[in-house]
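Note that this complex is displayed minus one protein chain, with the remaining chains in position.
== subunit A ==
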């Protein structure tokens, strides 16, 4: 696969930052008061897994299952930055149970919260007033409408039953290296004040050393991105850059008469224009709950676009509004997801460990499913890890995980779907045409591979070329202002800690983002972290409300000069999703 071409017109700052080479500041957000003074405690495990999501837990469970079967003992530790397992999990979700069945053939009997089979599968093209039904490109028969957060919580209890040690509330903030090999991770120091000094509650971070380390941090994982850069994993596999979308979601509780369990709806078109890729979803879950959301690809060009406001106005569509009227919102949240598919898969193995799940990027974009491939990648990595650790050869190597991936159904699935998302680079109608062709006829078998366009952060055009969008005011019944929604995410962080959102150059937001892009981060952030406020001289300056952060990573992805860096805050902060 050919490398991405840098388009002319990208500004100098952006070119430097995406080249990957050259000086890159190492971020050690929490080390200023604690460097060298106190030794960190360390614990040794056979396998350390970062992230208690579908991939991380599938890997942990599989390792323990193999231990039981082969009568071996391996110590497995999973560290998770959310306050509880499932707190940071957000997904549509129409679930393909394929990997769950591989993990637990009797998952139904074991009471997995996978209960509502898909009963209706609708696909509409929206204009501002109408909804035109199109044949559904999805084959969701046999799939289930679930809350992924709930399923992950269930997986967490199964993992603990099998002896996996899970530690929620601890952020893995540093990769530990020994002579170019990953030997584990270290958690954040806790109890550091906003000004960087130690508070009375200061606790030094801890090192969790593993013979093997699996990074399962989800999309745009903090440590995963560092490891991809360090070992040049995209170059190694000849992959293109990753592309992303931002998903904004609410779970509503609707009236009994409106509830149709298993009802699945996807829409394209309005409110997004033909140049902006994205679409909505509306899934009826159990307990009169309806998951509804909008996914907007982050290669959108208009800096005045606000994915949050687009989502709010989408709900007012005459065919959507009646489905929600009379109901109330239970939870709100947002998260970015991978859209790069096959073309963007980096080499998933590095010395000492591997990337699993969305940290590598296995979302099947046309199917809009990634949980099944994430879990499968966890299974494959676990099986490889078990084999290698049982052999006892040190240092253990996961190289055959990369081969297993390429021989698995993940590869077949993503390969077959590879040309669909890139086709939308040419617009909505060409995209629909190519995807129909690929989906029904060629199924990826023709020997061409469409390339992704520019990376998302280079896709935004300057604000001079666009006009502000006049979004409708929230009505407080169907649509809401952002802070009201944010309250429903249960997000919180210990306020007296350094901001976890770092600026490489603190002057860039006012010099570049505000002037060239009209301060776009104040519009795409679904948590109102970034605000331009007039200071005492009436000059607009950026204020970062880090406490609001939903850990979606949109800013890390979309910032045109790549000046904003998302780092891990103190553990247990962030959203509190329970049915997302």
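Definition applied: a residue touches a chain if its C-beta (ideal position, glycine included) is under 8 Å from a C-beta of that chain, and two chains touch if they have at least 3 such contacts; residues count from 1.
Please note the rule applied: contacts and distances are computed from a predicted model.
Tell me the UniProt name of the left-out chain, picking from "Electron transfer flavoprotein subunit beta", "General transcription factor IIH subunit 1", "adenine phosphoribosyltransferase" or "Glutamyl-tRNA(Gln) amidotransferase subunit A, mitochondrial".
Protein name of the absent chain (UniProt record): "Electron transfer flavoprotein subunit beta".
Decide which residue listed in A:122, A:258, A:321 or A:488 touches the omitted chain of the complex.
Of the listed residues, the one touching the omitted chain is A:488.
For the chain not shown, which residue from A:183, A:206 or A:555 touches it across the whole complex?
Checking each option in A:183, A:206 or A:555, the one touching the absent chain turns out to be A:206.
Touching the absent chain in the whole complex: find that residue among A:165, A:461 or A:510.
Of the listed residues, the one touching the omitted chain is A:165.
Considering the whole complex, not just the chains shown, which residues of subunit A touch the missing one?
Interface residues of subunit A facing the absent chain: 41, 43, 83-84, 87, 150, 165, 167, 169-170, 187, 190-191, 199-201, 203, 206, 208, 330, 487-488, 490-492, 576, 578-579.
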